[in-house]
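Take a look at subunit A:
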Amino acid sequence: MKKQGFYASVVTMAASAVLCAGVAVSAAGEMPKLKGTAYIAGHGGHLAVLNLASGDLDRIVVTGAGGEIAGQIAGLTLDPSAKEAGGGTHGQALVGRNLYVGLLNGKMMKYNLDTAELKDLGQVGKKFCGTVMGPGGNLYCEDMADGHVYVFDPSKDKAADSIPVGMAVCGIGFDKGDKHAFVSDMVQGKVFVLDWSTKKVIKDIPGVGTFIHQGRMNPAKTEFWVTAANEFTVEATGPVPNSVAGKGKAEVVIIDVEKQEIKSRIDLTEDGAFSHDLAFTPDGKYALVTCRTYANDSVMLTIDTASHEVLGETSLCLACHEAAGIQVTIDQGSPLLCGIEVDWAK
Partner candidate 1 sequence: MIDIAGLTKTYMDGDQKITAVDNVTLSVAQGEFVSIIGHSGSGKTTLLSLAGGLTKPDSGRVVIDQTDIWSLPDDALSEFRNKNVNFIFQFASLVPTLTVFENVMLPSAFGSCCEGLDEYAKSLIEMVGLADKMKSYPSRLSGGQQRRVAIARAFVNSPKVILADEPTGDLDEATEAEILDIFRKKNADGVTFLIVTHNQSLASAARKRYAMTGGILKEL
Partner candidate 2 sequence: MKKLGLFYLAVRNIRRKLFRTVSIMMSVAVVAGTLFSATMVIYSVKRSIAVGTERLGADILVVPADAETKARGVLVSGEPSTFYMDRSVLDKVKAVEGVAQVSPQVFIESSSFSCCYVGNAMLVGFDPQTDFSVKSWLADFSIKEFGPDDIIAGRGIPTMVGRTLKFYGHDFNVVGVLAQTGMTFLDSSAFIRMDAAYRMAEESAKKAVKPITVTPDQISAVLVKVAPDYTPQRVAVKINYAVDGVKSIPSDEVIATVKDQLSKLLTYLLTIGGIVWVMALLLIAVVFSMIVNERQREIGLFRAMGAKKGFMFKLLVTEAALLTTAGGVVGVALGGIMVFSFKNLITTQLKVPYLWPSTAFIVELLAGCILVSLVTGVLAVLYPAALSARMEPYNAIRKGE
């Protein structure tokens, strides 16, 4: 445990240093100049690697392709025509120079950024959504098939716990002192609040959306931001697609951590961006929101966390796919990106 704490401290310190040195904040309304490397998971089984300073794109192949709406989520079949997820990455967290990647088939992979060594750590859950660094230096992997939060200890490369929370959980964030955990549930469209000492749900915040995704705590630990693309409305008869009908709003929903209630919403519908995950800059001034377009690209929006203004959009797939001649064959031909992790030190 001490070792994980050490890792966490190192990461935090490094991030703080980069914040001071690397992030040159621009004037309001303009895209900030950021430095760092963003790793964005995708159904294609590889991670998009974005150099935030230069905008250069690269990729790391982790596994084969697989879609999250293939197979079942919380017992619901979302797309009967899609085959069972074979691989596909969905969320990852950086521990030192190791990137821990949760897959859509519930496996955990470890990729060393220095040596490019890829290690299969085996079956941990059923269908992973987010993978987030949290208390105790552990990784917290949300499972959208069984609704558990899997606690993964990177020092032992073993699952340490499996906490039942909801039906299809996707994102997690912890408040100050790790008293409470906030967990988003995809199909129930709500955020659960857990007393972290007992690991029990003590409250839920309903009405976040109809089909929500990952969520992140801001660095000040005052706001829990949840991506609510609302592609579906899950009804008793099953999920009804919203994106096709254009009914659902694509939003980022902000939860007030202290009041444990919805504080505000950022509407991204006009941007045509279906939000999926986000990362805050270490100073908390900007949120980098990964979004699907359900067209031929996925994008990252840079949002001013104070004004909620969308400052800019960065393409995450097209440049790489076009150059490599990649044709997306799953998810109706659209490259769908998911979780984002930023290495602010590199």
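Candidate entries met the following condition: all candidates are chains of the complex that A comes from, given by their letters.
As a working rule, contacts are C-beta pairs under 8 Å (C-beta built on N, C-alpha and C of every residue); 3 or more make two chains touch, one makes a residue touch a chain; residues count from 1.
Values in this document were obtained by computation on a predicted structure and should not be read as measured data.
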| request: Would you mind pointing out which option among 1 or 2 touches subunit A in this complex? | output: 2
| field | candidate 2-touching residues of subunit A, taken from the complex the two chains share | value | 146, 148, 150, 153, 156, 158-164
